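FYI, not all chains are in this one, though none of them got moved.
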């Protein structure tokens, strides 16, 4: 067993391409995208929205080594600021962590 | 049966709770009375309201307002909307294959392009006056320059039912009008930025261009139109049971969902002022009238004039919101979505289509 970082970002669907591009830049080649049904963000309710695509959000999630995590956060910072996104980091144990 | 307009009126009224509904109504009524075409519009509106598709729209809105748990899965909604686009694209292409290329077609295309590019400008000014910031005003204005596919589709059905089927090429005009308004909206916002008031996100230009030109609905509309033009009337018959005969029924199911979506969008709205509610009705009326005038000026047939009015009067809720979310993240979707989807869209479905049609008929007479 070894430890790794788990990063999650709840991202507007129109911005998804920019988040995955940032992952590319940071050399992050493992991630998973989870769908959401909706939620609230301050005053606004948002929802799964395949029709307009505007209020749909996707949970970008990745498990990666600490140094990669730093690189990803750095690559994403401009986007986090301009589009007001929240990024969370937690530490997890990994079984079969040989790859980290 | 005549209680239907009343029903939706109450339902919609039930939503903007604290907003000044009289203000909104005043706008509507004042505009409504302008001109001599009121009576015809009323008759048209009554006929429209007995259209099963519109009744399903009203049903969806009512269900949302009584907070029913009626819900149509997003995947089904999306599937139905793709079907509608493929269907009108095909039918438009087949019609053009039959009628051949005409000068009218290019005139209508050019007019549509110009309307999509220019209509955001007065809308921007009006929205600024109504108190919106630069970025919100630019993003919202872009919606009113662009078009609503479902409003067009519903309008075509209604027009066809009245023997005023618009020309086949109007589908191509619809596709042309989808995205230029996005560019106008961004230019308006950038002009604002250069004055130091708002900042646009650093969206790479090639991202924006793809958003504009490779937009899914534009591709599907144009592609189906091309397929329709290639295969022509004969080969269309084999797929007509799905794309033609089934159209009206599918439209009912889709509008049921749009009623739910529009009404829920309005229920969540907390940022709409009476002035914005008024503009969400006034902009369609003004833009729609401009569209009718332009269509008449370039010599289109009555059905196509009405269709251009419907296009100009409609507000986007597909191509534009996603583009704005990407390129103008500071613009609040809590403003532009309730306005375009929650107010202008139902207004156009229930009243606007009838009004623009009456206006087009008056010019034709």
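Note that the chains are named A and B in the order they appear, and that numbering of residues resets to 1 at the start of each chain.
We adopt the following convention: a contact is a pair of C-beta atoms (placed from the backbone, for glycine too) under 8 Å apart; a residue touches a chain by one contact, two chains touch by 3 or more.
Source: prediction; values computed, not measured.
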Counting the whole structure file, what are the per-label copy numbers? A x3, B x3
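Everything that follows uses one rule, which is that only the chains that are shown with their structure count from here on.
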Subunit B-touching residues of subunit A, taken from the complex the two chains share: 12-15, 17-18, 43-46, 48-55, 78, 82-84
Flag every residue of subunit B that touches subunit A in the complex, lowest number first. 74-75, 77-78, 81, 199, 201-203, 207, 211, 261, 268, 270-271, 317-318, 321-326, 329, 332-334, 337, 341
